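With one protein chain withheld, the remaining protein chains of the complex are depicted in position.
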Amino acid sequence: MKLDSMYQDVILDHYKHPHGRGLRAGDAEVHHVNPTCGDEITLRVKLDGRTIEDVSYEGQGCSISQASASVLNELLVGKELAEAQRIQEQFLELMQSRGRIEPDDAMEEVLEDAVAFAGVSKYPARVKCALLSWMAWKDATAQALKEAAA
Amino acid sequence: MKLDSMYQDVILDHYKHPHGRGLRAGDAEVHHVNPTCGDEITLRVKLDGRTIEDVSYEGQGCSISQASASVLNELLVGKELAEAQRIQEQFLELMQSRGRIEPDDAMEEVLEDAVAFAGVSKYPARVKCALLSWMAWKDATAQALKEAAA
Amino acid sequence: MTPLPGLLDTEAIRKDFPILDRTVHDGKKVVYLDNAATSQKPRQVLDALSAYYERHNANVHRGVHVLAEEATALYEGARDKVAAFVNAPSRDEVVFTKNASESLNLVANMLGFADEPYRVDRDTEIVITEMEHHSNIVPWQLLAQRTGAKLKWFGLTDDGRLDLSDLDEVITEKTKVVSFVLVSNILGTHNPVEAIVRRAQEVGALVVVDASQAAPHMPLDVQALQADFVAFTGHKMAGPTGIGVLWGRKGLLDDLPPFLGGGEMIETVSMHSSTYAPAPHKFEAGTPPIAQAVGLGAAVDYLSGIGMEQIEAHERAITEYALGRLQEVPDLRIIGPTSAEDRGAAISFTLGDIHPHDVGQVLDEQGIAVRVGHHCARPVCLRYGIPATTRASFYLYSTPGEVDALVDGLEYVRNFFG
Partner (left out) sequence: MTPLPGLLDTEAIRKDFPILDRTVHDGKKVVYLDNAATSQKPRQVLDALSAYYERHNANVHRGVHVLAEEATALYEGARDKVAAFVNAPSRDEVVFTKNASESLNLVANMLGFADEPYRVDRDTEIVITEMEHHSNIVPWQLLAQRTGAKLKWFGLTDDGRLDLSDLDEVITEKTKVVSFVLVSNILGTHNPVEAIVRRAQEVGALVVVDASQAAPHMPLDVQALQADFVAFTGHKMAGPTGIGVLWGRKGLLDDLPPFLGGGEMIETVSMHSSTYAPAPHKFEAGTPPIAQAVGLGAAVDYLSGIGMEQIEAHERAITEYALGRLQEVPDLRIIGPTSAEDRGAAISFTLGDIHPHDVGQVLDEQGIAVRVGHHCARPVCLRYGIPATTRASFYLYSTPGEVDALVDGLEYVRNFFG
């Protein structure tokens, strides 16, 4: 059934048991909104040099946007910035593929649980849900870096 | 041929040889425009008590609007006001009939040459041309009466 | 099941709507419950559009040739039909716009540029309500920002109705305009017009009614409403997209300044100055939505043919049935009035803590089209402390069977996320 391609067990698991939810100390905070559906996220990034020490967040939204934030936390915390950016870009590419990318082992190596979102990319209205936290993370990181540089 | 029902000889005659054209002294002057086609008329009314002493006019426009002003001049100058108003109303009715009124003898008695416009009433875009001078006359007369009363 | 009283012959009606035969997701017939967002269009309207383009298309008002005369007659004929549909005292009170949003912006801008006594400026107040569609909020926010006027509003009661307990404090001598929705697109609430109009008239404020969710569903009589302006939109009432209506009192339309400038709305133009055509043309700059007006005319004919009272009765029956059945669903909370009294055919709800986006997605997979989100009425969601709702909304072709499908679908949703 087609629904299952969107609502993979991995996604539903993250949705029901989110990782790293809640706001903790950070170097920068952003608030992003998906005007289409009203999903919102407040997200903080804490850097330790070029390493991501923490990504904390709070928000409301559908299972896709919630699970995606949880996966992001799990995937990026502890990573080097460059590596994290590579992951973000690959996730973005996957989500914008309109279902045309079938994740292979190499991709799964990089994206881990996040490959479960491949099915979501077939639903244009939901792609933004999946990307909400990732766009917020990118924005917050840029701000944290700017602050650090200033 | 259908065109002949609009461009009756009477109309073409008035168009080529207009009556009372030119501006002469008056008690009130108005300027009316038909925005659809740019037809314009400047018209003056001179009253002598309750009698129409003169209707003088100048303007540019199509054969219908020009001929109609000429017919108006011929028909209304020298008439009592009440009689002129009756004529104006009957002409208005005829023009708004969308070709549904077939002028009879009684109507011809009142409207004389103006019955020739019956065919024009079938052409919605041209009805305003035929009415331009008549509306201007009504307006100018109202003003002249107001001035006289003041 | 015994048939509900007041139902239309939907079997016959549905044959007029080609899209209702559409199947989605491997052969499931679409259950279209998103009528508050936009309605479907009957064959009669589509035929009117085609006939216009295939036989009569021309630009209106300025032509002496046959096609231009026919197009003008069709366009102006549509105005006559719409005027009759809302019982307007004069056809010249019907202004065609592109949608209800433009209609409401048109009023707001006229009042911002008007002379006294209509002028909205820093010493005056604008009143709306907390249940407005964004299209009846943002234009007034913009007007308030641009003029310095103060924006005020009526709040909502817990059961989804307007809280008019502070009527006399909200609408005051400073109020220049009161704009409110007749039937809410999110709550379904049908608002009490009379009390508001009476108070507005007392202080000399103009009354604007957003009838976008009323015109499609019930008899609408602008004279009985006693409002000064009434806005609605074609695509929600079986008509095409790209056409809206603003009805306004003749005297007001004559007095108020134009908004958009251009062809069709002028009397005479020179480089130095221009004068304007009489209403309604003064407010219709540029080539109007000619085919769309013709289509709306056909829609109005179609709806009138069935009868607006009959449509209202049908929707009341469906709504009553749906309210009852939905309330059988565990964890389902209706946002808005829970009985069919003074209520339209849009029903918003939440389902436990399953996000509406997920509800909508899983319903869609079963062929059931509902809308999810804040429905362009985010303040309502804020008011009730919810992120969004799922909304099912009905029209003349909706059936009790479709309500049942929705309820079954919701059960499936609950299990899916259970």
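We call the chains A, B and C, going by the order they appear; numbering starts again at 1 in every chain.
We adopt the following convention: contacts are C-beta pairs under 8 Å (C-beta built on N, C-alpha and C of every residue); 3 or more make two chains touch, one makes a residue touch a chain.
Model, not experiment: these values are computed from the prediction.
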item: Where the missing chain makes contact, among the chains that are shown; value: A, B, C
item: Contact residue for the chain not shown (choose from C:148, C:286 or C:401); value: C:286
item: Touch residues of chain B, complete complex, unshown partner; value: 1-3, 6-7, 12, 36-40, 60-64, 66, 123, 126, 129
item: Touch list for chain A against the chain that is not drawn; value: 33, 35-37, 123-126
item: Where the unshown chain meets chain C, residue by residue; value: 18-19, 22, 24-25, 30, 32, 34, 37-38, 40-41, 45-46, 49-50, 53-59, 62-68, 98-102, 104-105, 113, 130, 133-139, 141-142, 146, 151, 153, 233, 235, 240-244, 258, 260-266, 268-271, 273-274, 285-292, 357, 360-361, 363-364, 368-373, 375-376, 378-379, 382
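In the analysis below, only the chains that are shown with their structure count from here on.
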item: Chain of greatest Cα-centre distance to chain A; value: B
item: Two or more partner chains touched - positions in chain B; value: none
item: Junction residues of chain C - those touching two or more other chains; value: none
